[in-house]
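First, the structure itself, so that you have it in front of you.
Here the complex is missing one protein chain, while the rest keep their positions.
Entry: chain A
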């Protein structure tokens, strides 16, 4: 038996830290869902697109900080385009139609990004340290620690943004009821552009972190598929839910892979998160932190 406590904690911490990375992607989903009620399947494609744009400009010789600024501008333009071309004509459609529209956006952005920048694998190095650190017997990757700090800062900033600012209040009003928000003078379109821009920024951050870990390549878009179970576990509307869901999925997945996987032919990481999320849904259909919605005719 290969079980030992230091090994267990090493796997656990590794899992928790990779869960933070899932949370980064899941955050983008939550932001858009909270403010517009759209379940944005395209978040993964946005992560890929942001990272590709960044790497593309760096490879053209643009200094890193400037490239990041350009990537931010591109993501804001993308947000504007999505609002104009997709969301505005689809106002008042059932959520499931909007969801399918975002699948269309996903395919479009995937194809567009790769048409522009090619489908090679690019290395992305913006100077994040990547040495293994030892705490006692436990091995931790310093890169994952940086990612955790970044995620923490991002969440704090977003929390302040949502709770304390005027725009944050407007966002919450829109999330509550589109029509009521419009009737008290909150500009719905502006809010949507802001939300998609913020989600684009979160996608950029996630793209930088994942891109420097795995290289910028098409598989980044598939990370969205990893973030989905995180999301349904935590609840669609809860930022803390995204974080805690990410931690649970990350840790559970790694522990299951290492300790249960060998008995089940391995690679159970592919579906474990989904099965876990589905089981939770059977008992708590709104996720761990979601709002319970009472329906009536």
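In this text, contacts are C-beta pairs under 8 Å (C-beta built on N, C-alpha and C of every residue); 3 or more make two chains touch, one makes a residue touch a chain; residues count from 1.
The working rule: contacts and distances are computed from a predicted model.
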item	value
Omitted chain, identified by the protein name its UniProt record gives, among "Putative glutamate--cysteine ligase 2", "DNA helicase UvrBC", "Branched-chain amino acid ABC transporter permease LivM" or "Fe-S-cluster-containing dehydrogenase component"	"Branched-chain amino acid ABC transporter permease LivM"
Chain not shown: contacting residue from A:80, A:108 or A:122	A:108
Residue among A:6, A:63, A:95 or A:187 touching the omitted chain	A:95
From A:30, A:86 or A:174, residue that would touch the chain that is not displayed	A:86
Positions on chain A contacted by the hidden chain, ascending	39, 85-86, 89-90, 93, 95-97, 99-101, 103-112, 114-115, 118-119, 225, 228-229, 231-232, 236, 264-268, 270-271, 274-275, 277-278, 281-282, 285, 295-297
